[in-house]
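Every protein chain but one is kept in place in this view of the complex.
Coming up: subunit A.
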Amino acid sequence: MKRKKKISVIGAIIIASMLAGCSNSGGTTGNNTEAPSVSPNKENTGESAAPSAPPEAKLRLLTDFKDIYPPKPDWAVWKWVKEETNIAIEQETWTGPESLALAIASGDMPDLFTVFPYDAQKYGPQGAFLDLSKHLDQMPSVKKFLEAKPEVAQRMTSPGGEMYHVLNDGLGAGNLMVWFYRDDIFAKHNLQVPTTWDEVYETAKKLKELYPDSYPFSFRHGVGTLRSFGPQFGIYPYMHEDPAAPGKIKYGATDPGFKVMVEYLNKFYQEKLIPQDWLSMDYKAWTQQVATDKTFMTIQYIGQIEIMNSQLQNGAHLKFMPPPLGYGDKAYIPKADYEDYGIAVSSKTKNLDAALRYLDFIYSDKGKDILSWGKEGETYAIENGKRKFLPQFKEPNDLRKELGIFTSAAYGFADIEASLSLSNENEKYSFQEAMKYQFPTMSVTPVLTDEERNAIMAIEEQLTKYYESSVAKFIIGETPMTQWDSFLEELNKIGAQKVIDTYQVALDRLKQNIK
């Protein structure tokens, strides 16, 4: 086994050096390809006749694990990456939310990680990730991308100007959390699509009468789902920039709208209109309910509408529903036309050049094209001058599942058109409609310095725990709503104000930097 591996590695090296030799001798055409950084803009649009093959390298990549498109080692995206950059990607996946921290702590770090900005900014300053701002010259395409997208650059830059990761872009729309409903059931019983939470309640009651063992309305992220309900009540539950007073941090849980939301959910729970085990529901339980006529209104990622529709039978069908108004004067869904996921490079990587080359490739025009569409003949054909995916790819998720397109770290800047070209009318309609209802501000907290973060870390942990357990108890009726004021008081006692103030300082700094 071991010997075989060794031989193949040696073989690969020999072949690679032969290739390099050939192309060097063929490179007398005067084409300068040695350093792409010299002529950044033109080089990447060149055809496959790149005269010198880049050195062969292998990169270990740690990503999250998604049930709906479990990673496969033979995904075509990794093959294309290999063809274009001569880099072999070895993908490893998380086993749980602690995997990233453990990978860093163990010292056996992969070369590349998928990370959330929060993790990048926490572990980066400690020395886990490379400060990419110092290497932008080696990554002309990344540089170009960031210049074109200052709002993305801003979210990934630490207060000191360091960049511990590069954020993905292009597929933000896929993160939209939208309401949808069973239009066939609604039509059958002549029910109107609810436009307010009151109507959601009334409709759910009628459905409960018609289907006594159903839970007409369901959601599957436990207390976390309140983040998706919030915009129908004018807030996000945690700290965010207040759309009513730009530049000010707001703590949504203390808003009157938030209380109204919890009251609704409490009523839904008491009357068994939402699943009684909503705190412990997972994806599987949720799909089962949707697929077996146990729920008729729900909130989920926009892509799930079609994923579920393809599983439903006997005329059952799901359709996008505008968010119902709960409090205030306009109902929204969480703002999501941005991506909250990025790629970081290990500070200990032994393949720095390859890692930078990889990042540069996935943000280049050519990389964007190949990693979004694949290759002509292999994944798509050109019909009437337009690209069309081959018939075996039926829905957007097939691209992810079968080819690895648009999966974590397999793209930098995605061309969403590729995904939309496979959408059916119903899904196109969902995207079009959903875009109209986005909350004006993002549900993200501004970037903190290391010092600021350490100062509030313990308070935030307590705040989150107290908030989660209290809200859960209000909803299941263990704590009566009359105790709401003491809940607010307690949040203050824990130190909510200090956290708000800290984020305010950070937001001010951010606004200052933009000017």
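FYI, a contact is a pair of C-beta atoms (placed from the backbone, for glycine too) under 8 Å apart; a residue touches a chain by one contact, two chains touch by 3 or more; residues count from 1.
By definition in this document, contacts and distances are computed from a predicted model.
J.: Just by its UniProt name, which of "Glutamyl-tRNA(Gln) amidotransferase subunit A", "Putative aldouronate transport system permease protein", "MaoC-like domain-containing protein" or "Transcription initiation protein" is the chain not shown in this complex?
T.: UniProt protein name of the non-displayed chain: "Putative aldouronate transport system permease protein".
J.: Could you tell me which of A:A128, A:A418 or A:V499 touches the chain that is not displayed?
T.: Spelled out, the listed residue whose C-beta touches the missing chain is A:A128.
J.: Just name the one of A:L112, A:A409 or A:I494 that touches the chain not displayed here.
T.: Answering carefully, the residue with contact to the hidden chain is A:I494.
J.: Of the residues A:P55, A:G172, A:G222 or A:P322, which one touches the chain left out of the display?
T.: Touches the omitted chain: A:G222.
J.: What does the interface between subunit A and the hidden chain look like in terms of residue numbers?
T.: Counting over the whole complex, subunit A touches the hidden chain at residues 97-98, 101-102, 104-105, 122-123, 126-128, 215, 222-223, 275-277, 279-280, 347, 457-458, 461-462, 465, 468-469, 471-473, 476, 478, 494.
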